[in-house]
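Note sheet for the following structure.
Left out: one protein chain. Kept in place: all the others.
After this line comes chain A, so read on.
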């Protein structure tokens, strides 16, 4: 018969992980089980095809980008550590956390959540969302439902509204300004 604490110990560096991400032991076990379930061949890491096997994700217009967010540039695999760290972005914000000046920003801060969303657009990671990158996302979300010209118009207008320094691209600060407050309270992992 297995024991819960021994299952927790099977996860390498679990203490550090829990501290960094803020997940509870129950969540860690749950996520570890999910990781193992997705890792059908038991290799100890996930590759893009494992994510692609999730049917509802395959149906998501920006599913490919979301999957891409898990993989560092150049890497074809993601281990459990990285998996959990990325999911930690979507934990609810800890409102009661004391603001220590020297501690690193928690993964699930509003800022980091926005950064995650920003990187979905900014695929070349140059810190700006260019018109082309915006077009690509629009293309993904709208597909064949709109014409090229309509896409371009939407892109133009969006940049016009958000681009404050008139460099024809949207920086992270500009992105932050046009993002709603409610973004940080869109938590969906039970505390």
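List of remarks:
What we mean here is this: a residue touches a chain if its C-beta (ideal position, glycine included) is under 8 Å from a C-beta of that chain, and two chains touch if they have at least 3 such contacts; residues count from 1.
Going forward, contacts and distances are computed from a predicted model.
The listed options are "Phospholipid/glycerol acyltransferase domain-containing protein", "WD repeat-containing protein 18", "Histidine-containing phosphotransfer protein" or "Methionine--tRNA ligase, cytoplasmic", and the UniProt record of the chain not shown names that protein "Phospholipid/glycerol acyltransferase domain-containing protein".
The chain not shown here touches chain A at positions 1-7, 24-27, 29-31, 34, 37, 51-63, 66, 87, 90, 116-117, 120-121, 129, 134, 137-138, 141-150, 153-154, 157-158, 161-162, 170, 175, 177-183, 186-190.
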